[in-house]
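For this view, one protein chain was removed and the others were kept in their places.
Naming follows writing order (A and B), and every chain is counted from residue 1.
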Amino acid sequence: MRQIGWNWLGVLPFFAFALLFLVLPTMNIVIGAFQNPQGEFTLANLAGLASPRIVSSFAISIKISLASALLGCLIGFAMAAAVVMGGVPGWIKGPLMTFSGVASNFAGVPLAFAFIATLGRVGLVTMLLRQWFGINIYAMGFNLLSFWGLTLTYLFFQIPLMILIITPALEGLKREWREAAEVLGASTFQYWRMVALPILFPSLLGTFALLFANSFGAVATAYALTGSSLSIVPIMLFAQIRGDVLQDPHLGYAMAFGMIVVTGLANLAYVVMRARAERWMQ
Amino acid sequence: MTFLTLDHLQKSFGPTRVVHDFDLGVEKGEFVSFLGPSGCGKTTVLRMVAGFETPTAGRVVIDGRDVTRLRPNQRQIGMVFQSYALFPNLTVAENVGFGLRTAGVPRAERAGRVAEMLALIGLPDLGGRYPWQLSGGQQQRVALARALAPRPRVLLLDEPLSALDAKIRVSLRNQIREIQQQLAITTIFVTHDQEEALSISDRIVVMHKGIADQTGTPAQIYNQPATDFVAGFVGTLNRFEAEVLDPARGLVRVEGAEIALDRPLPAGRITLAARPESLRIAAEGIPAEITGVEFLGSVQRLRARAAGREVVLDRFNEPGVALPQPGAQVRLAAAQAGWLVLPG
Partner (left out) sequence: MRRVWSWAALIVGGLYFLLPLIGTIEFSLRMRRGEYSLDAYRSVLSDPNFRATFSYSVAMAALTILLGVLIVVPTAYWVRLRLPRLRPVIEFITLLPLVIPAIVVVFGYIRLYNTSSILPLTGTASGTNLLLLCGYATLALPYMYRAVDTGLSTLDVRSLTEAAQSLGAGWARIIVRLILPNVLGAVMSGAFLSFAIVIGEFTMAALLNRPAFGPYMQLLGANRAYEPAALAVIAFAVTWGCMGVMQLISRLFGTRMQAK
């Protein structure tokens, strides 16, 4: 009994820290979302989320996060597969992984600057397209401060993150599985559908959930890129915390709660699907 | 015309030639083993038959049809890997049914065939398990069932037993042989374990540095090794330097003992050899000193020094007969047929 007490003491600092600076603050927001200014229980805040402005901000945020996570997964997968099994020279892998390590952490304000300098109105690519090919992407309706602009920017850290996570998983596919499938008459497509993808499924799903949460909670890039002109959820919440633009602090809590629910659901979906996919794992 | 013909196969990886001019015909229903030391090219030949490697030169012909250019999934071959290579995401039944699924066999028919195969390998109740829930021996049997389910024309096994422990190895190799005979399926079995090859094969190909040194029945390989390498690689061999006294009558002298071989010999010096079980202690013969005695149950293994070399001889245990003691001076002899004359 005393032994157990002592053992727990060893992890006390960790739990105290997690409680004070992670769990309690989050709980506080969640509780705040269900309280009125007098501290009484209410569902009015959540009902307030149904205002068109907030609904549309969630809709566009979810759209951007889905698109950047999906594209990030697809493109990252293609690049990782090219390096692992695509028959390109082996030396490419090292630099690609190093670069992915860097780029996956190159988020936030400087990333926005980089894309403004590249695809902004006077950015390099914008200018070159106009001068060399006569294509004016802005006249064609492109705008960096838009759904596609933001998605394109987020991909800069989403793709490398996918590469970093999926490359080891791809390398874990044994050559014998492929050969066994082939000798049993499977085409390349059948091998992927029946063997490789199901084996990779948990990793793919987990990465997708991570990428989704990653872009759903991203504030800095969007803020530096668009100011407050694009009403995605984190930007609106940012403005709310700074200046109570919703004129109702508790509506802010409800919004933050909504964010937790969305990322939480994404990860819950992952956990459930993973559990189902993992019957065959130890 | 043989059922499976390997016609002057060659394979090079870059500048290094791994398989030289490999020629072999396998009859329908025959069980042929490839035996040889590590790195001699056994796997490479097998992979050329399966279609995973393209021969640098030569042809692979199955049932009269040249399949050299066909992809592995068009060759109707069954293959069993050393590492089992079961698909971890599929159950045992789904693994066994995989080849039927890719061939588009309807579900009901598939289930019947899977049950039949699981019964064949003696695991009728494990269809619902995942590979990680099986022992190594069970996994390899499932791999065998998976390879056999689509009724392949040729079965290839690449060291299927070397990841298993000794006891299961023996029982599983006998099971493989039984199933092979029952289905009469043409089989190539790769191993570097000579006992394995000798015990279950119709014929053995002893490979050495990318060449088939000798092809023959187990008895031929063991009793009449065609090359020095085969003689040394398969079984234990005692060698003696001999001086030929009379080439025509086959009379030689080893350490002062004259031995009549009764077969024509080249003049000069030759190397004589005898298996441990061919040698016996006799009144006349090559002088030797016993250096060690091992009692192995049914067999006694005696070590001796003769003509400056270590010699081993085996004899059956006889309860009434005392073992010679180390240090004893004896003479060694063998029956005429027990003497091998090694080439070179």
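The criterion applied here is as follows: a contact is a pair of C-beta atoms (placed from the backbone, for glycine too) under 8 Å apart; a residue touches a chain by one contact, two chains touch by 3 or more.
Since the model is a prediction, treat every value here as computed from it, not as a measurement.
Chemist: Can you list the shown chains that the absent chain is in touch with?
Modeler: A
Chemist: Which listed residue, A:A59, A:I135 or A:I241, touches the chain dropped from view?
Modeler: Per the contact definition at the top, the residue touching the missing chain is A:I241.
Chemist: Of A:A18, A:L43 or A:A275, which sits in contact with the chain we cannot see?
Modeler: A:A18
Chemist: Determine which one of A:T26, A:S56, A:N136 or A:S187 touches the chain that has been left out.
Modeler: A:T26
Chemist: Out of A:L173, A:A224 or A:M273, which residue would touch the omitted chain in the full complex?
Modeler: Checking the options A:L173, A:A224 or A:M273, the one contacting the hidden chain is A:A224.
Chemist: Considering the entire assembly, which residues of chain A contact the chain that has been omitted?
Modeler: 7-8, 10-11, 13-14, 17-18, 20-29, 32, 75, 78-79, 81-83, 85-88, 92, 96, 98-99, 101-103, 105-106, 108-119, 123-125, 155-156, 159, 210, 213-214, 216-217, 219-220, 223-224, 227, 234, 237-238, 241-242, 252-253, 256, 259-260, 263-264, 267
Note that only the chains that are shown with their structure count from here on.
Chemist: Per the centroid of Cα atoms for each chain, what is the distance between chain A and chain B, given in Å?
Modeler: 56
Chemist: Inside the complex, what are the residues of chain A that reach chain B?
Modeler: Its residues touching chain B are 174, 176-177, 179-187, 190, 194-195, 198-199, 279-282.
Chemist: So in the complex, the part of chain B that touches chain A is made up of which residues?
Modeler: Residues in contact with chain A: 50-52, 71-79, 81, 83, 85-91, 98-99, 101-103, 130-132, 143, 146-147, 150.
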